[in-house]
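Of the protein chains in this complex, all but one are displayed in their positions.
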Amino acid sequence: MIKLNNRECEWQEGLTVQELLKLKTFTYPRIIVYVNDKIISPEDYASTIIEDGDKVKAIHLMAGG
Amino acid sequence: MKLLAKNDSLCIGCGECEEACSKTYFKEVNQEKSCIRIKDKTINVCTQCGECIDVCSVAAISRDKNGIVRINKKICVGCFMCVGFCPELAMKMHGDLLEPFKCVACGQCSKVCPTHAIYISEEA
Partner (left out) sequence: MELENNQTGQPFLKEYSYDLGVLDRGYTNRTLYINVGSYKIKEKPVTPLMKDKFIGGKGFGLYYLWQAVTESTKWNDPENEIIISSGPVGGITQYPGSGKSLVVTLSPLTNMPIDSNAGGYFGPFLKFAGFDAIELQGKADKDVIIFIDGNKGTISIEEAHGETSDTHILGGQLTEKYADNEEDRRNIAVISTGSGAEHTNIGLLNFTFYDVRRKGIRLKQAGRGGIGTVFRDKHIKAVVIKFAGVKGNLNHPVDQLTLNKTGIKLHKEIHDLDNAQNRMRKIGTANIIEVMDQYDLLPTHNYKFGAHKDTFKIASDVFISKVTQNSPDGCWHGCSMACAKAADHFELKTGPYKGQKVTIDGPEYENAAGLGSNCGIFDPDAILELNFYCDTYGIDTISYATLTAFVMECYENGILNQERTGGLELNFGNTEASLELLHQMSQGVGFGKIAGLGIRKMKAYLAKEFGADPQFLFDIGMEQKGLEFSEYLPKESLAQQGGYGLTNKGPQHDEAWLIFMDMVNNQIPTFEDKAEALHYYPMFRTWFGLNGLCKLPWNDIAPADNKLTDEPAKIPEHVQNYVDIFNAVTGKAIDKHELIRQSERVYNFQRIFNIRMGFGKRVHDKLPYRAMGPVTVEEYVSRQERYDKQLTELLDYDTTGKSTEEKIKVMRDYRESQYEKLTDAVYKRRGWTMDGVPTVEKLRELEMDLPELLEVVEKNM
């Protein structure tokens, strides 16, 4: 299990940031991703592996409407 | 098409062109009011690409028969969108002026350039 935006979230060995975003259908173009409080750049989504117990944030910058 | 062409490698950063430009258009020696700017021996000046023409919502910017992109100050409402959208950062603003200003390839600066780093080009 990991924390995603401070909620419990399923995890599996080798899960990358890119896969997680896809899994959660987080498709909005303005998302900031943090893994354990470190900002991950979009170009590193595919290569960043999330470990069990990590705290991940995917903050959507939409205060829209 | 007429434009002020440049060769950065010849520029020695003397600033003569800036002085000539601001004197010609604003009757003062003031780099901030020059259409051409020199920084670290790099020449920044309008390429007459015309991207600003479509950006202007009041159709104050157009290309004249010589290919020079010109601002009609009478129509211009001073929004400065063209400044923010210029790919060359060559459209200028000064706090004393209500409209932006830019190079119209008059050639005054090229006459004073000691190294021929700038010159009027009339190629098609």
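A and B label the chains in the order they appear, each numbered from 1.
As a working rule, contacts are C-beta pairs under 8 Å (C-beta built on N, C-alpha and C of every residue); 3 or more make two chains touch, one makes a residue touch a chain.
Being a predicted model, the structure only gives us computed values, none of them experimental.
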item: Which of B:Cys14, B:Cys79 or B:Ile120 contacts the chain that the document leaves out; value: B:Cys79
item: Among A:Met1, A:Ala46 or A:Ile59, residue touching the chain not depicted; value: A:Ile59
item: Subunit B, residues in touch with the chain not shown (by the definition above); value: 54-59, 77-81, 83-85, 93, 95, 98-99
item: Subunit A residues touching the omitted chain (full complex); value: 5-7, 25-30, 32, 39, 57-65
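Operating definition for what follows: only the chains that are shown with their structure count from here on.
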item: Whole-Å separation of chain centres (CA-atom averages), subunit A against subunit B; value: 47
